[in-house]
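A protein chain is absent from this complex, but the other protein chains hold their places.
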């Protein structure tokens, strides 16, 4: 953390900054050291002497890339050496009163991941990691997380804590399944279902907005209770109505994949990003729109001002309650839309509590992504990757218990809010009702 | 632009904050709205600015009747306001703050930041401000933030500008600069409403003066009116704040503070190498403009600050970096600056608040149980002794008036065996009757041989109570001077100028005699 002295140069001489010193943060090097040590202990206690093969293209790809095979012990210990070096470098940076830049953290993470994957594959029954499948699966697990995270980013940025992402996703999944089933047809059903999902998300958000903005009920309480309400409602209707009439009400036509010409043939990332369904393409657009919207448009400026300092926003003529109300609703629409992915994109039918905590991982992504749409998307991708890595590892028969991979997003988030990963500072007014005369 | 308010009435429940207030401000004049704290000045301006809806009355601009649904309408009508607490988004840049609410956009609805920057620069140049449009507001000093507020108002072509207690956070020098800006604005034909309770400022810039008391207009005055006239209008009776006190009976040095430094979370030295000492039976008053490290100094004394260097000794015992609990147990009484935030639990009863800082031991707690009978007796006794006006000891403290809340805090702190009393802004927001009572109790404490540190931003409180005065500026001690030091000297010291007479580096002992 540097002292904010550069701006003070503009002030008149009497308004110079106070004398200052530098507050050192040892969190990064300490975290690095702990992770490096943990990996080293893991590699030492369970030695895997085999080779690890990384497959870089799938069988039906136009462009084939040869597989890469790495020697287990050599790679892992080289990585450990690199990680140690980075840790030392980070410590040196802090000692020199400098911050540890983000790219160092990213490089650290990538090297750590390579080490871990190599180690895991080297000890597996089939020491081959199919990267295309791993990545594509990760993306599809991430889709609802990303929608949920964008919902969380918008509503927290406008000052309303949204614990009800889970409920909004679930409402979207339920509604889209029913609407798409009733309408049927190859294209019309799913598309109308998507819009219906968005509307159902808005309805849940309305309740959140009404209770927290109009009645000043604690936003966390409303969120928690809303989740229970939506779970109860959808489960009740599922058992009572959907299950007996599954053919009519719960067999939606699934969205078809639309490969984008040329782009979908790019090795590795082509199949991952450009052989997807409509929801995923819509997601790309929404991510970009939310990012540009938040930081480069009037809408975003006002939204953020309301979340940071509602009184100030009020004094320049921004209607705080209305801004919060509509943006929480918009956020609900995004989450509801994303919820449709469960039924129309992935599973193909609604099931009780099928979101299974995705809303909470999305919430984790919001925090880990520091309330920034791009970072939150990346966090959601990381979490999706972690759960799919678990799938892949259990398929190739790796010795790591899958539960520990599944835990990763949650543990990482706890570390993040505890301040071990980056600086976590949310919108200043999030969670606080705005009461005016 | 001419502004006219007719018969504005604003009630909060049974409280009438504004009672049929009439006010006319001509174009190109600086009109002072003078009144004590709580007289209803800010409420009136918030009505004018559309933040509150008046229960009765009309607002006219250039004789046109106005209907403001919110601040947006008021701004469109040409009203701008520089708020007492700046209405700036700390994490936005200056340009973003200035454009917020009336943003210009480019193609595809993207924000036109370049235009906003140009606007900031243009207005800055016009008034000789030096404000970087891309600086984060959070990083700017208070004086500059106020200029951003002014730019914000001007960028909307405000023709009526309201300054709500703008000098509260400024040094005398910055205040002078602000006065100059106001005159400059007046030259351009804007009408200016200047809200204050400081007579000196009023007489310096005002063209006309309206005095408000208890929500009513009690009179108009010309700037040529004498202080005495204005003052009696404002308070309604002569104010006598000198406290009867004897010469101090000084004992040995009890509190010794050496090289105390407090670092805030971003690394600024908010208290910078402060050394002083206080003797038994002496009041040391810490003077200074708000926000020059006094708050942090008192917090450091009672262990509420975490990043502290230097030493604090009380009767030879080292208290540095001890927990609050240990420091209180060493006999330190503390009256915090903000009683509703730090001094009381508003939802607790008066009785519970009276045992708040002795919640884990005798006499209030035995074997883990709160001694409710003892507490009730104790509370009744203290309520009587300190003249706390409350329906009963079970009334929630948050429902008492400011003065009575402060008496509860004082009763709690003075009911312990003290070796040091630290009182920060002991009479802020307290009615006149309670002020006298509180001052009397502080002097009694001193006369009982307890060293007392009083922090106050009010010079008269400082001079009324102090045996010695320590002036702080930007975290440092400017000097420690005798209690009868003239106001002009103190004023200069509060602006950071060392007193010429007492040498360039006054020692803690330097001015004790």
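Letters A and B mark the chains as written, and numbering starts fresh at 1 in each.
Rule of thumb we're sticking to: contacts are C-beta pairs under 8 Å (C-beta built on N, C-alpha and C of every residue); 3 or more make two chains touch, one makes a residue touch a chain.
Assume contacts and distances are computed from a predicted model.
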(request) Between "NADH dehydrogenase", "Fe-S cluster assembly protein SufD", "ABC transporter permease" or "Heme exporter protein C", choose the name on the UniProt record of the chain that's been left out. (result) "ABC transporter permease"
(message) Touching the hidden chain in the complete assembly: which of B:72, B:281, B:343 or B:451 does that?
(response) B:343
(request) Write down which of B:390, B:419 or B:445 is the residue touching the left-out chain. (result) B:390
(request) Quick one: say which of B:278, B:302 or B:421 touches the chain that got left out. (result) B:302
(request) Just the residue numbers, please: which parts of chain B touch the chain that's not shown? (result) 12-17, 36-43, 46, 51-52, 83-85, 165, 168, 197-200, 214-215, 227-228, 230-232, 234-235, 238-242, 290, 302, 304, 323-325, 327-329, 334, 336, 341-348, 352, 355-357, 359-360, 364-365, 368-370, 372, 389-391, 395, 399-403, 427-432, 435, 457-461, 463-464, 486-488
(request) Using the touch rule from the top, list residues of chain A that touch the missing partner. (result) 163, 207, 211, 215, 217-218, 220-222, 224-229, 231-233, 235-237, 239-241, 311, 314, 357, 360, 363-364, 367, 401, 403-404, 406-407, 409-411, 413-414, 417-419, 434-437
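Note that in this section only the chains that are shown with their structure count from here on.
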(message) Per the contact definition, I'd like the list of chain A residues that touch chain B in the complex.
(response) 1, 3-4, 6-8, 10-12, 14-23, 292, 296-299, 301-302, 304-305, 308-309, 311-319, 428, 436-437
(message) Residue numbers of chain B touching chain A in their complex, please.
(response) 12, 49, 51-53, 70-73, 75-76, 81, 83, 86-92, 96, 99-103, 105, 109-111, 130-132, 135-136, 138-144, 152, 171, 173-174, 177, 263, 265-270, 272, 307, 474-475, 496
